[in-house]
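Missing here: one protein chain of the complex. Every other protein chain is in place.
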Amino acid sequence: MNSAATATSEPGHRAKPRPRRRELREVTLLVATFVVVLGVGALRPSFMSFSNIEFMVLSSVVLGLVGISQTFVIITRGIDLSVSAVLGLSAMVFGLLSTTSSMPLWQVLPLCMAMGAVLGCLNGFLVAWLKIPPIIATLGTYSLYGGLTFIYSNGLQVDQVSPDFAAFGNGNLIPFLPVPTPVLALIAVATAAWFVLNHMKFGRNILAIGNNAAAAYNAGISVRRTLLAVYTISGALAAFAGLVFVAYTGSATATTGTGDHVELQSIAIALIGGTAIAGGRGNLAGTVIGSVFLSVVITALVFLQVPAIWYSAGEGLMILAAVTLGARRSSNP
Amino acid sequence: MSRTSGLLAAAGIDKRFGANSVLRNVSLSLAPGEVHTLMGENGAGKSTLFRILAGIHQPDAGQISLDGAALDLRNPSAAYGHGIYLVPQEPALLKELSVAENMFLGMLPTRGRFPSRIDWKTIRGQAQDALSALGLDVDVRDDAKHLSIAQQQLVECAKALLRGCRIILFDEPTSPLTGREVGILFAIMRRLRGQGCTLGFISHRMEEVSEISDRVSVLRDGAVTDEVGRDGFDRARLVRAMVGREVIFDRRRVRREAQGEPVLSVRGLAHAPVFSGVDFDVRPGEILGFSGLIGSGRTEIAEAVCGLRAKSGGSVMLAGRDISTSSIGDIIEAGLVYVPEDRARHGVILPMSIRDNATAGQIGRLQRKSGILNRGREIAIANDTMHRYQVRARGIDQPAGQLSGGNQQKIVFGKWMSTNPKVAILDEPTRGVDVGAKDEIYRLIEELSAQGMAIVVISSELEELIVLCDRVIAIYGGKIAAELKGADVTAARVGAAFLGAEAH
Amino acid sequence: MKPLIKMLLVSASLGAMATAAHAQMSIDTSKTIKVAMVPKLIGLSVFKANEQGAIEAAKSLNINFLYTGPVTASAQGQVDIINSLVARKFDAITVTSNNPTELAPSLKRAMAQGIAVVSYDSDVSPDARDFFIQNTAYPAMGKALVDSVEAYAGPNAQVAILSSTPDAAIQNAWLGAVKTYMAATYPNMKVVTTQYGQSSPSLSLSAGLNILHAYPQVTAIIAPDGAAEVGAAAAIEKLGMQGKVFATGASDPNSIRQYVKDGVIKASPLWDEVGEGKLVMYVARLAANHALKPDDTFTVPGLGTYTVNNKVIIFSEPLVFTAENIDKYNF
């Protein structure tokens, strides 16, 4: 609260070299994940079977993808609640196109992502140009895009997708490498996101805006264009997650995404991963590992025969724990 | 760095914010190789003028030109393009980013084609070189949040140089700095001037102005009232130009040795590592000075005494009552108030009315048993504050944000004084306040003291402590380093306490 | 094998009976009436199939038909819609409810204004509707589900249940019937876990995978919910456990066609949703005409003769989809 008064060193010389505090949340999470896997695995050996581990990783992919874009948005001090609606719409468009038309995968994929980008772009416009607080702007578009899904689907649902689509969701892209394509996609997207955030101007501009938008503007960074791009990417990635979802599950309904509260869960994993809700600081590796961690914990609850009704409570407690642990560490000046 | 000579001129500048006319037909020219100082009361429009020159605001009318060529400064980066850089009063470094990145903000060099990567090595190297050139020893990889305000200002200077800016405007840089830090800043300003840079400077402190300036322009109510060259400096003339009347300010209070029981008594106050072992007493009618550098712990001690900040040990007795564990509200109720130095952040709530602000310190007392506020008393208190401190406003329902800075400060002052405290701690009561208002505030403090209030004044201005205080405590490194009273409160001794403290 | 074959025979003979029936009641269709069909939510293909049948029937019955429902499966959303239908002076409202009791007050208000209320699929409280069309008798459905498990996973099957939500009325009724019948008929069959898919495809799939990982002894999954059965089947297929674990449930043929053909689902009971939609319109027309008594019989051309028993009409015996017959149904 009193940061103005806490500067203690003098100019010209530093009293002591400060240890540079870097909280390595991703390492903490990785350790925690292993602890859970080993612990539950000791009680229920099948928990550690390859197929179960593959499943736990695979089932975190969709959330992980959305979490990455959510991380970018949160770094700018924003929030994107519309991701789940975009995901649902994209899943529906992709699924219906794959069953009702003969468009090949390589055409449908960019089409859906472009659609997601357009929807995200509208969010960006509302936030950056019309100055609507992100939580309100994306709450509004959440209703709008959710409605679009209903109108588009007209009561239909996707029950199965064509084989090449299904192969995209379940097969291995590289033969002899037992890593399913969605996991590869997540790794690729996460690596690209990490590169953008740490080694490209665009990424640094995002961080600068999250720290202090006015200062960034004064330094010649186009705040509005950057925000527009961040929300656009968020929409495109959510759409991509929708594709992965359909390809993996083979089904989509009008409440896909919104019904599963992907928007809240993606925020949750970003926070568990160590991204600060106040913006300016983000941890992509943490987000990705956070999504795996969430999936591992929920699966562990099943294996430990905890009644299903308590899963969401577990999720809530986990967010609280992650956030309070983070607050403890960063509250020291 | 191959720039033109850099004669920056503004002509006929008008600027309004909503209904407020801030600048009216202002003309100013900054010549290369000179330090041109802008003086003026709060709300005179100094910062606005600099911000217009730096492209942050756009004028409603008028023209800015560089070496005779008209400029269109639609945003700060356009200004950088013409070599103009503004060092803001409170440097806006991005806390979570490294110092090096902050310095290259908005112009990060990249290498490679696509995707072009940020060239971190070059950034770090150049940033370190630029800081070393200014004599600042900071690890550029460190996060900016670890720098002091003074360090941040020097980083801002380095930023300007990195951008090849030769016209650097300093918006009141010295008010958060200690004397020693000001010395370092001035040395750098002189070096820049020697290199042919054009420097703009805003300050309230007369000594600083006469020390560094080659030319002074005075603004009053949005218009230039005087402009003098170095040889024409005359304190009285400048002050008159600023306030529009004569001000006598070599006044000195008759120092008193207050008697009687201490009304506030602090023992063993500690909160490691910020401060520890703090003991002091204040008696009714006494003005106690707290001297010390920013970051010495003086503000933290005061806030801990007033319950605004956690403490790990020690006791605070107010009029014989232990208030060490009381809440802030109870402490104010018991008669101890702290008037913070940062008006905009801690003092006044800009969107709320004068009435709401003036009564904000005593909501509890205005409440009836039902919890409903006594409107009549609220109005009475607000009117009384307006009257007693001569606040210039349309009425008590005007939002505080529409008032000038000086009038806001008066309301802040009135807000805490209207709670009728026994002890008041005033933190930098004249920070960022112009000469005329300063004089008025000194008079008010003396008046309150004469009525028997015990007052603690925290200040980093030597002159202020000597003019006002009966007794001065020097704080260094979170501890009481020296105590001076009576005849010992002289410029030499208080100055020595600063120096002595620094020798530790 | 035996019970299943018997069941198939029963449903086949029922169909034969229906076509053989002749006694046709004349329905007064002189006046155009407005009838609304309110599903649990719009956007699910099972309800869409009802709509398909209803539209067909509405034409011949001189009905001005409207299909409208909430976007999420919420009772509140349905109440809002029912209230608006009352205000718009519909002649009959047909509804499958998200909650039996929450809808009751607004349906009672509709009845008080002379609007005929017909519930189908999921019932509302008996005093809040004129007639209820039950898809199929609960014990019959429970029996069909358990029998299909026994047929392929044997009488000692370890069964997992994957339902929609803990308080889904119709699912709970079926599961109750499943457990009763199981306990009475196959004492060695056991339910080892109950999980919920919230009627969401993704959550159902996760729950299905979780079941298979966490309970390796499971040999059959009973998933009496559209999304749940698909999720369970997809989970079995993903893990390559076709032939080791069998899924059954209550889902429309289009959703499970692929899995039935792949052998993950051998038999899955449901009923003819399109036909049910037709029947709903007939009953709505009759109720609006005040031509139906609480205990009555009537005949629907193309569907058969139905008995009204204390305002309840059972649509049919379970219709069991298998690899042989599934291509005959498209909904």
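Lettered A, B and C in written order, each chain numbered from 1.
Basically, a contact is a pair of C-beta atoms (placed from the backbone, for glycine too) under 8 Å apart; a residue touches a chain by one contact, two chains touch by 3 or more.
We take it that contacts and distances are computed from a predicted model.
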* What name does the UniProt record list for the absent chain among "Autoinducer 2 import system permease protein LsrD", "Nickel-transporting ATPase", "Multisubunit potassium/proton antiporter, PhaC subunit (TC 2.A.63.1.1)" or "Phosphoserine phosphatase"? -> "Autoinducer 2 import system permease protein LsrD"
* Asked: Considering the full assembly, with which of the depicted chains is the omitted chain in contact?
  -> A, B, C
* Structure fact -> Full-complex touch with the removed chain, picking from B:Lys46, B:Arg298 or B:Arg471, is B:Lys46
* To do: Decide which residue listed in B:Pro32, B:Pro340, B:Gly414 or B:Gly478 touches the omitted chain of the complex.
  => B:Pro340
* Residue touching the undisplayed chain, where the options are A:Ser51, A:Thr99 or A:Ser143 -> A:Ser143
* Per the touch definition above, residue among A:Leu24, A:Met48, A:Ala114 or A:Ile135 touching the missing chain -> A:Ile135
* To do: Considering the whole complex rather than only what is displayed, give the residues of chain C touching the chain that is not shown.
  => 42, 66, 68-72, 74-77, 79-81, 83-84, 87-89, 99-105, 166-167, 169, 172
* May I ask you to list the residues on chain A that touch the chain which is not drawn? => 1, 79, 126, 129-133, 135-137, 139-144, 146-148, 150-151, 214, 217, 223-224, 264, 267-268, 271, 277-278, 307, 309-313, 315-317, 319-320, 323-324, 327, 331
* Mind listing the chain B residues that contact the chain we can't see here? => 15, 17-18, 20, 22, 40, 42-49, 57-58, 74, 172, 202, 219, 308, 327-329, 331-333, 338, 340, 344-352, 356, 360-361, 363-364, 366-367, 370-373, 401, 405, 415
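As a working rule, only the chains that are shown with their structure count from here on.
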* To do: Tell me, please, which chain's centre (mean of its C-alpha atoms) is farthest from the centre of chain B?
  => C
* To do: Kindly work out which chain lies most centrally, taking the average of its C-alpha atoms as its position.
  => A
* Quick one: chain B and chain C, Cα centre-to-centre, how many Å? -> 74
* **Interface hub residues of chain C, defined as touching at least two other chains** => none
* Complex contact set, residues of chain A against chain C -> 44, 46-47, 49, 51-52, 55, 59, 62, 146-147, 150, 153, 155-157, 159-160, 170, 245, 249-256, 259-260, 298-299, 302-303, 305, 308-309
* Asked: Any idea which chain C residues touch chain A in the complex?
  -> 41-45, 47-48, 51, 71-72, 166, 193-196, 198-203, 205-207, 209-211, 213-214, 216, 227, 230-231, 234, 238-239, 254-258
* Asked: Mind pulling up the chain A residues that touch chain B in the complex?
  -> 2, 4-14, 17-18, 20, 195, 198-201, 204, 207-208, 210-212, 214-221, 280-281
